[in-house]
Structures are given as C-alpha cells and as structure tokens.
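One structure, pasted below without further comment.
Here the complex is missing a single protein chain, while all its other protein chains stay put.
So, chain A:
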Amino acid sequence: MASIWEYANPVKFIRTTDRVLPWLSAAAVVTLVVGLVWGFFFTPDDYRQGSTVKIIYLHVPAALMAINAWLMMLVASLIWIVRRHHVSALAARAAAPVGAVMTVIALVTGALWGQPMWGTWWEWDPRLTSFLILFLFYLGYMALWAAIEDDDTAADLTSILCLVGSVFAIISRYAVNFWNQGLHQGASVMRAGALAGDTEERVSNVFAVPLFVSIAGFVLLFIALVFLRTQTEIRARRTRALLARERMS
C-alpha cells in the first residue's frame, strides 16, 4: 500500500487529485443539491420554530465545516512544521478561504435565524463571539500569507498563527459546554444518541436525515475545493520559482 507521504510530492499530488476531482466534484454537487432540495422542499415546519428550521440545512453544515476546515489547516500546518512538506503548507493555505466562506455562511444564517427566534440578530454569546473571532483569525491567516513574499517564511508564520487560532476553533465547538450561558443551544444533532431518540431535545429523523445528506455535501464540496485550490497553489509556487530563476539568469 502506498504511503500517504508519497502525496507530499507535488507531481504525484496533482496527478492523483486530477483523477479524483471530476468524480468528487460531481458527488459534491449531487449530494449538496439532494440535501438542500430535500430539506427546503420536502421537510415539514417545526412546531416551535416554524419554517425557520429549514435554515438548519445550511447553518449546521457551514458551522461544522468552518471549525473542521481550521482543524484540517492545523494538521497540515503541523505536518509542515515537523516534516517540511510544501504540499501540506499549501493545502492549509488553500483551505483558508473555503473555511472563511463557511464561517460567513454560519454567521449570516445564524443571525437570520436568531432574529425571529431570539429577537436579536446578534448577541455577545460565547459561541457567537468565538465564531466571530475564528472568522477574524481566518482573515488574519490569509492576510499573513499574502503579505510575506518568501513562501517558506509565510508557511512558518501562518502555521504558528494556525496553532494559536485553533484555540478559538475548539472554543467555537465547545463554548456552550465551557460556559453554560448565552442564547445558543448546545449540540443536539451530533450528540451521541440524538438519533436513537434517547434525549429530550433530539432532532427528529424527518429533519436529521436530510441534514446529514447536506453535511455530506458540504464535506465533499470542501474536499473538492481544497484539492483544486491546492493544485493551484502548487502551480503558483512553481510559477514564482521559474520566474525568479528567469530573472536571475
């Protein structure tokens, strides 16, 4: 079996992802469309939240991806720090805009959902605030990459920023458990046993099944975009190297 480190070779990475990308992209589009169409058109209103429950099919997957994109960046950054594989640093760079967009979607849909349910667009609640800080970390991370000309130095510094920002990614996920206050509810979808029906606030399968399809669509979309954008970053790095060589000769 091939070692995962073989994919640290940029040529091998591009060749492999080139083969996978069309299938992955098609699967992402189909899964996302099925999840969202199912959720929007074919699920009933919630008895308490009315039709706003349909926002769950965007808000929860986007929030999950916002946190997990940062955690993926953390793993890639650690690989860069320890093993100095350029592909991992570039994969982290490639994932940042995707994670940032997911964070914006989570924040906007959360505000739109919160207004009719809580009576406010925004509250300095632990989870909402940590999510906003996570978004600012995404912006800072992308700005740092753009500001430093030398790729290796940029990868070093952004990796450190990623390690620091991971605190807020984790807080975003567990804020409700750390501080038992604020408007945002605790986990009800991913909680163990939630689907089995042994909790009071469980999400009914009528909503949960299309939600999981939608989450799968977001995950596939994230992977497809990270593959495509990592290829782009690898090519951009090679272009910069060749242009620098041209200037020197």
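Here is the rule we use: a residue touches a chain if its C-beta (ideal position, glycine included) is under 8 Å from a C-beta of that chain, and two chains touch if they have at least 3 such contacts; residues count from 1.
One rule holds for everything that comes next: contacts and distances are computed from a predicted model.
Candidate names were "Cytochrome c oxidase subunit 2", "Heme exporter protein D", "ABC transporter permease" or "Serine/threonine protein kinase", and the UniProt protein name of the unshown chain is "Heme exporter protein D".
Contact with the chain not shown here comes from a single listed residue; of A:W113, A:F131 or A:F207, that residue is A:W113.
Touch with the chain omitted from the figure is made, among A:I148, A:L163 or A:L228, by A:L228. In the full complex, chain A touches the hidden chain at residues 36, 40-41, 45, 50-52, 54-55, 58-59, 62, 97-98, 101, 104-105, 108-109, 112-113, 115-116, 221, 225, 228-229, 231-232, 235-236, 238-239, 242-243, 246.
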